[in-house]
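Right, subunit A next:
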Amino acid sequence: MFEALFLPPLAILLLSFLDIAKIKRFLPIVSAAIFIPVLFLFASDHILYYHDLIAVDKLAKFVLLVSSVVSIGVTLALESLEKHVAIDAKDYKRFYRFFALFWIGMIISVAANSMGIFWVGLELATLSTVYMIKTNKSAFAHHEAWNYMIVGTIAIALILFGIILIYAAAKPAIGEEAMLFSALGAHIHQIRNSYLFEIGFAFVAVGSFVKMGFFPMNLWLANIERAAYYPVAALFSGLLESAIMVGFFRFAHIAKKLNESHLIGFTYIYALLTLFIVAFLIYRAKDFMRLFSLSGVEHMVLIAIFWVSGGYFAALLHFAAHAFLKPALFISTGVLESKGKYHIAGALRGYKGVKGTLFFILVGFFMLAIIGLPPSPIFFSEIFGFGAMVEMAKASHHLLLMFGAIAFMLLLLAVIFYKFVEVYQSMKYEGSEEPKEVYASEMSALALFAIALLALLVSFDYIEHIV
Partner candidate 1 sequence: MIAYILWIAVMVLTAPLFLSLIKMIKMWLLFKKPLSPLQGYRDFSKLLSKEVLISQEASAITHIAPYMVLAPLVVVLFLLPPPSAKSFFISFTDAFTLTGLVALSSFFLMLLGLDSASSFGGIGSSREAFISALVEPAMILVIFALSLMAKNLGVAQATINLAHHFPIEHLASFAFAGIAFFILLIAENGRIPVDNPETHLELTMVHEAMILDISGWYLALVESAAAIKFMIFASLFVSFFMPFGMDAPFLVALLIFLLKVAFVAILVALIEVNTAKLRLFKVPNLLGLAIIFAFLSLISYYILGA
Partner candidate 2 sequence: MTNFFIGMFLSTLITAMLTTRLYRLIAWYAVNSLFLALAAMSEAVRIQDEAMLISALLTLVLKSALIPYLLKHFAVKFQAERNITPSIKVQYLIILIPAILVFTFYLIDPIIAGAAKNYISLAIASLFLSLVLMIEHRNVFAKVIGFLSLENALFLLAMTATEGMPMLIELGIFVDLLMAVVILNLLFKKEASHV
């Protein structure tokens, strides 16, 4: 069953090499087919494949489901990409080629039970995105693609370095099995060389954090997403970061069993620094892309910190909500910025007709949902996540210090909140009313994300039982 997952991307890969005129229409349909094998996965209880190298557990299923919805949305939006930016059919096909590779990498890394396989998938996904950034032919995009290439590969190399160290630490105790997440989790307390393990974890964590744009790489990611076309940014925030996040989930889960206080101290310091920087960068953001990608970093921090604090439900809910919301917002930037990059004022004015009105309403909702206003799932995930943090703080030895950190974090979130409110008001009520065009494909993508968000609201029970 698991192999079926690879069929749609492989099909896309093959089709993208064919020289058929109508191929462009056909590709989104194939990519939408990704959804079907994912659904079949839910039907089967089979977890381990290929000598335990692959584990399609509940977490992987959930992430795959979320990712497939996101990718369907993104491919839908891709349909009208040419109407907003200059892109020819050849680029289109090449884009899809790398998109297919990206998906294969995604599936491998999400469903990997072996740390090495996870890494291979991640590297594949990362490298294929480099070219996706390059689809935009501007000098800025070229420059950023290089930046991405270099920093991304360093980060990925760090992750591998960490994986090898972890493997080295665990191998004497567990044997060849030490490469598997499941075996590591089960036999973690047999590891004598816990220091080596922690060093390895530090490498992995720094690598993934750099990749997700945490401190001090905040602007790096923002610039890359700014440089890329908006569906690529959507893929970045919706899929690639998710894949890394899942890896972090698995590693952190193991590290937590080994030494919780080290993990928490490390993550909290990192998260505080990141939030501090990100909050103020957001405060100064002047265009939608950077605003959204910085806020993506913010949400990644929150997810990571919820997870290590033991708020698994909150982290997953937040994860899913963010994975739906952020691509939706990135896709809408294509329309919002159709009158120029820095035109925040009045960006949400001048929409006529049914599509326009729907777009107006949905984007308004998304903007408010991303800052955690009810009934957005983010509202609940933040409440539960901070609940978990407070819970953990109460159990810790440094109660007031932890509360100080939590309160500080909340205040930084309030700064972000302020900026978003400002942007929301400005795009809705300021500026002049210029007519803007919304296309059906984007609209359907947004609608899909909206429905997915609503579905999230009724699936609390399911998410609660994932971990």
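As a selection rule, all candidates are chains of the complex that A comes from, given by their letters.
One rule holds for everything that comes next: a residue touches a chain if its C-beta (ideal position, glycine included) is under 8 Å from a C-beta of that chain, and two chains touch if they have at least 3 such contacts; residues count from 1.
These numbers were taken from a predicted model, which means no experiment stands behind them.
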Completion exercise
The sole candidate from 1 or 2 in contact with subunit A in this complex is number 2
Completion exercise
Contacts from subunit A onto candidate 2 in the complex sit at residues 53, 114, 116-117, 119-120, 123-124, 127, 130-131, 134, 137, 139, 142-143, 145-147, 149-150, 153-154, 157, 160-161, 164-165, 167-168, 171-172, 176, 179, 192-193, 195-196, 199
